[in-house]
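I'd like to ask some things about the structure below.
Right after this comes chain A.
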Amino acid sequence: MADLVLRVLRGLALALVLVFFLFPIVWILLMSFQTNETILRLPPSLAFDPTLANYKALLTGTMETSSGTLQVTFLRNLGNSVLLASLSVGLSLLLGVPAAYAFARFRFRLGEDIAFTLLSFRFAPPLLVLLPLSLYFNELGLADTYAGLIWVYQLICLPLVLWIVRSHFEEAGVEVENAYRLDGHSWWAGFRKVAIPLAMPGIAAAGLLAFIFAWNNFVFALILASADKQPVTVGALAFVTASGIQYGQIAAAIVLSILPTLALALYAQRWLVEGLSLGAVKG
Partner candidate 1 sequence: MSAAEGLLIRGLTAAFGKREVLRGVDLAVAPGETVVLFGPSGVGKTVLLRAVAGLERAGGEVSVAGREVSGLPPEARGLGMAFQNFALYPHLPARENIASPLRARRLPEAEIARRVGAIAALLRIGHVLDHAPRELSNGQKQRTALARALAAEPRALLLDDPLRNVDAKLRYEMRLELPRLLARSGAAAIYVTQDYREAMALGQRVAVLLDGRIVQDAPPEEVYDQPATVEVARLFGDPPINLLSAESLPGGRLRAAGLEVPLPDSLRALPPDAQLGLRPEHLSLLPSPAPGAAPASVVAVTPLHERQVVLLRTASGEELVASLAGAAPPVGAAVWAAAEPGHALLFAGGQRIAHGAGREVAAA
Partner candidate 2 sequence: MSLDLQAVSKAYPGRRGGAPVQAVRELSLAVEPGEIVALLGSSGCGKTSTLRMVAGFEAVSSGSITLAGKRIEALPPARRGVAMAFEGYALYPPLTVRENIAFGLGNRGGEAGRRRVAEVAELLGIAPLMDRKPAALSGGEQQRAGLARALVRDAHLHLLDEPMGQLEPQLRAVLRGRVKALVKQRGLTAVLVTHDQAEAHAMADRIAVMEAGELQQFGPAAALRDAPANLFVATFFGEPPMNAVPAIAEPGGLRLRGADGEVAPGWRQDLPAAVPAPAGGEVVLGVRPGRLRLGEGPWRGIVVSNQWLGDQAHVAVEVCGRLLVAVSLARVPARVGEAIALGLDPADAHLFDAGSGRALAHGARRA
């Protein structure tokens, strides 16, 4: 009897938490199938005629508003997001994994300081670096280029990769690599055949997380890129038009833009938890 009561209470508590966290997502999803009129009516209601107009506008690139037809660059923004996030993560893995290995295995002068400096980029508000960065970028001709954005995105991705992967290298221990070398294999072979495979859960988790963080970035792209290089996070601003805010389209854009990361996160959930919990315990 007491068992049953406990189970019911536990279920209720769980439901409450779920409602709290899922409500905004559900609401956005509902909004994306409504017109501005039904969204803005008071009091709000769950009853409405679903419409695909918002999605259609996004995908066809034209938006009908009361003040005329607008060009929408949403698909281009989506493409930018994919391009920027993937290339940034790729670059940060290429740089970060060997660096993480070096920090895990070798003690060198200023090693900890460098590692911490890299991490501290995550603490600093982006606005702190934006002003000098945009000046530099204009100097160097990197402003409004993909290369420049990818470079700046390393501020987001590299610390993540470095710290998560480092703890995995440390966890795997140097002993198995030593054993591999004593078997007669070179250091490089040991790095590829033993160290990397053993750190793989961490590398995967770090890569996924870095991808999501890069995808969600807003402010770097807003300042450093013009419309044709901007990702979806910035692109959604286009719906704040002179004639009003297109809530329906914004909602649809959000739904479409979170889909890739959501799918990725769900697919790799196990890896993410495994890879990150180690970092949390050991880090």
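Basically, a residue touches a chain if its C-beta (ideal position, glycine included) is under 8 Å from a C-beta of that chain, and two chains touch if they have at least 3 such contacts; residues count from 1.
Here is how the candidates were picked: all candidates are chains of the complex that A comes from, given by their letters.
Since this is a predicted model, take the numbers as computed values, not measurements.
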Candidate from this complex that touches chain A, chosen among 1 or 2: 1
Candidate 1 contact footprint on chain A (complex, rising order): 173, 175-176, 178-187, 189, 194, 197-198
